[in-house]
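Of the protein chains in this complex, all but one are displayed in their positions.
Chain lettering (A and B) follows the sequence in which the chains are written, and residue indices restart at 1 in each chain.
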Amino acid sequence: MAKITIDGSEHDFPAGMNLFDAVAQARGEALPHFCYHEGLSIAGVCRMCQVEVEGVPKLLIACNSKVQEGMVVHTKTERVQTTVKQILNFHLLHHPVDCPVCDQAGECSLQDFYMKHGLYDAAIDIDEKLAKGKVKPIGAHVMLDAERCVLCTRCTRFTSEVTKTHELGIFNRGNHSEIDVAPGKTLDNAYSLNTVDLCPVGALTSRDFRFKRRVWWLESTDSVCNGCATGCNMQIHHSDGKAYRFKPRVNRDVNDWWMCDHGRLLYHDIQVEERLEGPLVRESESGLALPGNWNTAYAVIESKLSELGEARKIYLVGSPHCTLEELYAFSTLLPAAGAEFLGYRLAGSERGIADDLLLDGDLTPNAKGAARLGLREFDATALAAAAGRNAILIVLNNDLAALSDDCAKALTGFGLVVHIRDRADRTARLAHVTLAGRNFAEKAGTFVNRKGRAQAIERALEGPKNARDELRIIRELGSLLGHSPVWKDAADVRREMATRHDGLAALAGAIPTAGVDLDARQADEVGHG
Amino acid sequence: MSEAEGAMKAAAAFAFSAEREARFQKLVERYPTNFSALMPTLWLCQEEWGWLKPGVPEWVAERLDVPVSRVYELITFYTMYYTENPGRFNLQVCRNVSCHLMGAQRIVKHLSGRLGLAPGQTDDEGLFRLEEAECLGACGMAPMMQVGNRYYENLTPEKCDALIETWMAEATSDSLRESRAEEASDV
Partner (left out) sequence: MSDMPRILSGNFDVPNCHRIDVYESRGGYAALRKTLPETLGTKVQEEVKAAGLRGRGGAGFPTGVKWGFVPKDTGKPVYFLVNADESEPGTFKDRFILDYDPHLMIEGTILSCFAVNCHDAFIYIRGEYGWLVDRVQEAVDEAYAKGYLGKNILGSGFDLEMIVHKGAGAYICGEETGLINSLEGKKGQPRIKPPFPALVGFLNCPTIVNNVETVASVPWIMSHGAEAYRAIGTERSPGTKLFSLSGPVKRPGNYEIPLGLPLRELIFGEDFGQGMLDGIELKACIPGGSSVPVLTAAESMEVNLDYEDLAAKGTMLGSGGCIVIGSDAHMPEVLKVLLQFYHHESCGQCTPCREGTGWLDMLIGRMLKGKGHQRDLELLERVCAGMAGTTICVLADAAVMPARSFISKFKHEFEALLPKGIEPEDYVPTAHSAEQSS
C-alpha cells in the first residue's frame, strides 16, 4: 500500500492504482471527466481530470497517473479550477445549445460539469458554430447528433475493444473531426445501446426513448434482466406506473457495465397490449375466453374439483421464468395436496444464439434456479400421457401452446386447464380459466443465473389492480385443495426454502444488490464443515 | 441492393496491375502487421487509379482484413489521399510563412485568375486543380508549388504562365494521340 495525500488528507491506496479511481474513492465523487471509463482503455483526450501533483511542473491527467508512495495531490487549487473552466469552455465552444430538445438533459455530463465548474462570463465568443451531421439514425436503435459530440472516443473505443465490431470511427482532422459510422455501415451489433449509456452528452441517444420522457421524472428500481440466463443487473426506470427504459447496473461478476439491446428493450414486454386486467373464464358455448372475476374463476375450479372427486389427478407445469420463490411454493404446496409436478420447462424450448460477451443460449432467467430446487424438465409426450378427462393441469407462467404444437394438442385433452399468466397468450385461449398474474417488474423475487448467482428483483410497478401476485394465487389454489402454507410473502417463502435446500441456505435473509454466488458459499460451508 | 452490398460489389471489381500486385504482396510480407501496410496500400491504389474511387476503400479493407471504418479514418485524416479526381495537374501552392513573406498570395491570385479556379476547385475537364498547401519544405526557394511528384520553386507569374502552357500543350497532344488511336482502331 502507498500513502498519498489528496487535498490535505492522507489515504492508503495500492501502489500503481489509477489515480483517477483513488481520488474518486477518497473524495466520494469523481473528478470532472468525459473520456475516462473503467471498462475501456485510457484515452486521456478530454483533459478534464487534471490535477496538481507536487514536484511536477505541469498539471497531470489523473486517469493516466498511478498512485505512488508520498504523492501529494491537489484537486481544488485555483490553477486546477481555472484550467477545468477553460477546458469546459473549449468543450462548449461549438456545442449547440440544444438542451430544450435534447434527451440527455438532466443526465448530461456537460450540463453537470458546467453547473459545478463553469465560467459565467460570455467567453464563448466565436462568429459561427461548426455544422456537423445532426439527427442521423446510425443504426436501428441509435441516433447520432455529431454537433453535440465532445469527441471523448468512448463510443469508438466500445465498438473497437468490447464488441470488436468497429462500426464507429472518428473521421477528418482537427475541429472538423466527426464521429460517424463508416460509409455504408450501420451500428447494428447486439450491444449498440451501450454507446448511448457511454455517451456523456446527447450525441448518441436511444431512438426508442427519443422524446418519450424527461429523465428527471424517472424513478429507478434495481432489478435483473429476464431475457436470458446471464441475468444482467439492471435498473427499471419508470414514472407514473409505466416503465420507460432499462439501464444496466454495474456488476463485475455478471455483466460489468453492459447490457444487450434485446434485454434493454424487453421493457416493452412488461407493457404489452395483451396484458390481463383480471382473470379470464372460458364460456362453454362459444369457447371464448372472456373477462371474468376471481370468484367466478375459482368457482369453475372448485366445481371441477368436486365433480371429479377422488378420481381427480392434478398436474403442475412450472416455468424457467418463475422466481425461485414461485417455483418452490408451486412445487411444494400443491404436491402436498396430491398434485404431481411434471416439470419446470419444456425440454429444448426457448433457445437462442450465445456469444462470448453477454448473450446466453438459454433465453430464460431461472433455469438454474429450478435445477437447484431439484426440479426436472418435461417433454410433450409426458404432457400427453398425463392428459385425460380426470386430469387437471395447472400451468404457471408458461405459454405451452406457443412453445410446441404437440403441447397445444395435449392441452385439449385435459379435463380442466388452469393457466396463471400476466397476459392473454395462446395458452389462455385454450385454458378454461386464466388467472391474471404479475410480470417480473411487479414483484419481489430471486433468480439464479447461468453461473449459479442468486440475484434479487424488486417491485417497480404496481400493475393492474385486479391482477394478483403468483404466490397469492398459489396460496389460494392450495387452500382450494385443502392445504394452507405457513408462508405469507416472498421473504417467508425464501426463508423456508433456504432451510429445506442446503445449496440455497445463503438465501435465508435479504439478498445483497450484487447477488450471491451460491457455489462460493457452498465451498465455504464445505470448508467449515 | 443495399448501400453496403453495393460497395461490396464495387469492391469486387478492383484489381491491381500485375506489377502493382507483386509490389502489394511484397509489402504485406515486409510490414509487420496488416494494419501497418494500410498506408502504402492506399498509395498503390492512388497510383493505379488516380484517386480512391468508391469501392476501393472497401476493397482495401477486405484485402488487408481490417475494418473499413479504419480505412476511412485514414483517408479523411491525411490530406494526400483523394476520394475525388484531384485533376491531372494538381497545383498545390504553399501558403505558409516563408512563402507568404515572399509573395505566395500573389502567385495564388495569378493562378486563380489564369485558370478560373478558386483554391480548392478542379476544372470541369479534370485537367487542373488549384489548392493551397501548408509548408512543403522549400522555404528558401519561395514562392513555390508542388505538382505531382515535382516541386516548382522560385515562382514568378511568368514562370507560372509558362508551366501552364507546357501542361496544356501536353494534355492537348495526349488527347490528339488518343483520338487518333481510337480512329485507327475503328477503321
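What we mean here is this: contacts are C-beta pairs under 8 Å (C-beta built on N, C-alpha and C of every residue); 3 or more make two chains touch, one makes a residue touch a chain.
Keep in mind that this is a model prediction, so the values were computed, not measured.
Trainee: Which candidate, A:8, A:100, A:174 or A:287, sits in contact with the chain we can't see?
Mentor: Among A:8, A:100, A:174 or A:287, only A:174 touches the chain that is not shown.
Trainee: Which of A:150, A:386 or A:504 sits in contact with the chain that's absent?
Mentor: Spelled out, the listed residue whose C-beta touches the missing chain is A:150.
Trainee: Looking beyond the chains shown, say which of A:44, A:335 or A:485 touches the absent one.
Mentor: If we include the chain that is not displayed, A:44 is the one touching it.
Trainee: Specify the residue from the set B:56, B:74, B:130 or B:160 that touches the hidden chain.
Mentor: Checking each option in B:56, B:74, B:130 or B:160, the one touching the absent chain turns out to be B:74.
Trainee: From the listed residues A:27, A:117 or A:207, report the one that touches the chain absent from this view.
Mentor: A:117
Trainee: Tell me which stretches of chain B touch the chain missing from the display.
Mentor: Where chain B meets the chain not shown: residues 30-40, 42-43, 66, 70, 73-74, 77-81, 92, 95-98, 100-102, 133-142, 146, 148-150.
Trainee: Kindly note down the residues of chain A that lie in touch with the hidden chain.
Mentor: So the residues of chain A touching the unseen chain are 42-47, 50, 58-59, 61, 64, 78, 81-83, 85-87, 89-91, 93-94, 116-117, 119-123, 125-127, 130, 150-151, 170, 172-177.
The rule we apply is simple: only the chains that are shown with their structure count from here on.
Trainee: Based only on mean CA positions, could you tell me how far chain A sits from chain B in angstrom?
Mentor: For chain A versus chain B, the centre distance works out to 53 Å.
Trainee: Help me check something: in the complex, which residues belonging to chain A touch chain B?
Mentor: The touching residues are 166-173, 181-186.
Trainee: Could you list, by residue number, the parts of chain B that touch chain A in their complex?
Mentor: It comes out as residues 2-4, 6-7, 57-58, 67-73, 76-77.
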